[in-house]
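In this view, the complex is presented without one of its protein chains, the others remaining in place.
For clarity, chains are labelled A and B in written order, and residue numbers in each chain start from 1.
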Amino acid sequence: MTGPSRTSEVLEITTTAGVVQARQQVRVLAQQCRLSLVDQTKLITAASELARNTLVHGGGGTMTALLVEERARRGVRLSFADHGPGIADVDLALTDGWTSGTGMGLGLSGSKRLVDDFVLDTTPGEGTTVTITKWGR
Amino acid sequence: MTERVPILRIRQVLLVSIQTDLDDQDVLLLQDDLAQAVVDSGAHGVVIDITAVEIVDSFVGRMLATIASLSRLLDAQTVLVGMRPAVAITLVELGLSLGGVRTALTLDKGLRMLEDDRVERGSEGTAPDAVAHA
Partner (left out) sequence: MADKHVSERLIALLSGRGEDLGAEWAEKVTGSLGGRVARAEVERELREIYAALVAALSDGSVDGYDEAFGEVRALLTELSRNRALQGFTPTETAVSVFALKQVLEPSLVGEDSDADAYLRFAALLDTLGLFTIEVYSRTREELIAAQAEQLLELSTPVVKLWEGVIGVPLVGTLDSARTMVVMEKMLQALIDTGSEQAIIDITGVPTVDTEVAQHLLKTVVAARLMGAECTISGIRPQIAQTIVALGIDFGDIVTKSTLADALRHALRRSGTTVSRTAPQAGAR
């Protein structure tokens, strides 16, 4: 009973409208998963930050969203992938207030605080994948 | 799918009520429109109603803080009204406290806050106001 249980949906994020679509898709999943209102809001906000990162810093990419089930708990897992420049200094990028340009520098560090699991996988020159999971209580 | 958020003027206050999920371009557009509207109208206050808003991320948060700073430079007060509990909790967790942005529970309380301000400022006795009241 571990791992993905439903078919995943892949969304292209290539415009600012894609960021809005990502938020809407995540909202539907979060409601299906019966997350509390606060947890829904946290997850959608984190998705919004990461989708924007994918667009702005990664030059566009995809969001893969799915419901997961593990040890009798359910959750929503989102994976944001791009083939952008990657992140040279991960620790620095996860520091509050650090920004590569636009924004308030809360995108990565802030969204990490909003979810339960946060995995950042990046290779300079090849791209970045951020996978987050929010579990139902 | 760019849509402009309407900016209403009620006497000396500009009212913006965000009702839809705005994309980043709409947000920037609103920021520009609002700054222009403050200058054009000479309004003394701006009320931004986010009762219907389900998500405030750092981008929208930055827009709100920017509008507050901008209007202060243009001699207008900004009040943010109607933030939902879930949104407030999320913003705090995200690390945004929107320092410098004034807030009120409801539109009504926000408008009253601006009125009280004006009365206070008026009582300090600026010449044109004094004449107008007389």
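What we mean here is this: a contact is a pair of C-beta atoms (placed from the backbone, for glycine too) under 8 Å apart; a residue touches a chain by one contact, two chains touch by 3 or more.
None of these values were measured; they are calculated from a predicted model.
K.L.:
To test your reading of the contact rule: which positions on chain B touch the chain that is missing from view?
P.N.:
That gives, for chain B, the contact residues 80-81, 83-89, 91-93, 97-98, 103-106, 109-110.
The criterion applied here is as follows: only the chains that are shown with their structure count from here on.
K.L.:
Can you list the chain A residues touching chain B in their complex?
P.N.:
16-17, 19-20, 23-24, 27, 37-38, 40-42, 44-45, 48-49, 52, 96, 103-104, 106-107, 109-111, 113-114
K.L.:
Okay, in this complex, where on chain B does chain A touch?
P.N.:
Answer in residue numbers: 1, 21-25, 54-59, 61-62, 84-87, 89-90, 93-96.
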